[in-house]
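To start, the structure itself, in structure tokens.
Only one protein chain is missing; all other protein chains are in place.
A and B label the chains in the order they appear, each numbered from 1.
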Amino acid sequence: MPKKSMTLITGFVSLVALMSFALKNEADFTKGTIHSAKKDSIESVKAFKDVYKVLMSPRCMNCHPAGDTPLQGDDSHPHSMLPQRGKDGKGIYTMKCANCHQATNLAGLNMPPGHPDWHLPPADMKMVFEGKTPQELAKQLVNPNTNGNKTLKQLLEHADDGLVKAGWNPGEGRTLPPISHAAFKKAWITWIENGAFAPSK
Amino acid sequence: MISLTINNKPYQLDIDPNTPLLWVLRDHLDLVGTKFGCGLAQCGACTVHLNGEAIRSCVTKVSRAEGQKVVTIEGLSDTGEHPVQKAWLELDVAQCGYCQTGQIMSAAVLLNQNKNPTDKDIDAAMSGNICRCGTYLRIREAIHLAAEIQQKNG
Partner (left out) sequence: MTQAKSSINRRSFLKSSALAGGGLMLSFTWLSSFKEAGKLTDPELADKWIELTSYIKITPDNQIKILNPNPEFGQNVMTSLPMIIAEELDADWQTIIVEMGPHDNMKLGPQFTGGSNSVRMYWKPLREAGAAARQMLLSAAAQTWNVPMEELSTKDGIIHHVKSGKSGNYGQFATKAATIPVPKDAKLKEIKNFNVVRNSKKNVEGQKIVTGKPLFGMDYKQEGMLIAMIEHPPAFGMKLKSFDASETLKMPGITDVFKQELYPEDFEQGGFDTRTFNDLLVVVGKSTWEVMNARKKLKVTWEPRGDAKDVFGGRGGKREVIVPGALESTDAQRKKMQELASQPAQELRKDGDPEAAFKNAAQIIERTYNAPFLAHNCMEPMNFFAHVTEDKAVLAGPLQAPGWTEPMLSKLLGLPPEKIEIQMTRMGGGFGRRAYGHYLGEAALISKKTKAPIKLIYSREDDMTYGIYRPMYTATYRAALDANKNLIGFHVKGGGIPEHPVHANRFPAGAIDNYLAEGWSIPSNITIGAFRAPRSNFNAAAEQSFLDELAEAMGKDPIDFRLELLKRAKENPVGKNNDYNPDRYASVLQLVKEKSGWNGAENKKYSRGVAAYFCHNSYAAHVIDFIIKDGKPVVEQVFSAVDCGIVVNLDAATNMVQGAVVDGIGNALYGALTHKEGAAEQNNFHRYKIIRMNEAPQKIEVHFVQNDLDPTGLGEPPFPPVFGALANALYKATGKRYYDQPYGPQLNPRRAF
């Protein structure tokens, strides 16, 4: 990603600045396989509302905590026994995620949910959702410096990431995100393809 | 048939691959040092080493251990010669003792990955192991002592 655009997104907060960010990134878009002919800030921001609802739901936010301890449950309380993020996001010492979280969900209530790559964002890029406003989260998501070094193309593809999809397969007794994965994916793509605009707040 | 290597001994078992490792150890291999406490990976009493990591055997299907290296308390040292066991004995940590094998297995992983842990490291590493008798202060002290013993042993 060109350094220039990163400075822009971090340097400006106005809608104009965000629009200019989107425009600046148009080049990347046209190079990618996904081509969007039209951009619509209103459509984009509208779609992000759904995106935000999902990302801030416990199934997504619980592993994007503000601190270094994951959250747990539909009330997003700190994970019992307070495991720590660790450098790679996979825990530390005796408390590695995979020590309890298996490759798949386990049958039964309150069992640790599973995924082969269960982890938090790493320490050098924490990708915090917890406590973020829609605007803050949108800006964070499009900025490779804060989104896990993802290009917009990679960001688009991220909707089908295994760990993202695990949010819709959370194990017995856990509430699903507020909309289906298909609806989420549609909103996600709509948001990005329409310019990845950030809401005003 | 599932092939397992536990405490450097090979085993072959005709068993449902979904059976938790904990119950394979306890019911089928008579390795009862690994304890059942909660069944949800909440208490740490069932901690064993899988490829050197402190996994909770109550939520780990035996199929995950197939072809991997499993160490239980009986394999850490059957005679109590591991620095952590020595430190536990020296400071007489245990009260009821039920959780202590899990505590010891966790502590051994911590000391393997951090030769000289601080109190903060210990707190972070050991908070997954519940001791209902409240021997935490002695566990903390024993881990420091085990680090010393480990260092002396080279």
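What we mean here is this: a contact is a pair of C-beta atoms (placed from the backbone, for glycine too) under 8 Å apart; a residue touches a chain by one contact, two chains touch by 3 or more.
This structure is a prediction, so every number in the text was calculated from the model and none was measured.
When the missing chain is restored to the complex, the residue among A:Ser80, A:Thr104, A:Gln154 or A:Asn169 that touches it is A:Ser80.
One chain is missing from the display, and on subunit B it is touched by residues 9-14, 16, 19-20, 23, 26-40, 42-43, 45, 72-74, 77-80, 85, 88-89, 92-101, 104, 119, 122-124, 126-140.
Residues of subunit A that touch the chain left out of the display are 77-78, 80-82, 107-108, 110.
Definition applied: only the chains that are shown with their structure count from here on.
Averaged C-alpha coordinates put the centre of subunit A at 35 Å from the centre of subunit B. Residue ranges of subunit A in contact with subunit B, taken from their complex: 80-84, 92-96, 98-100, 102-103, 106, 110-112.
Of all the residues in subunit B, the ones that touch subunit A in their complex are 40-42, 47, 53-56, 59-61, 64, 106-107, 109-110, 113-114, 121, 124-129.
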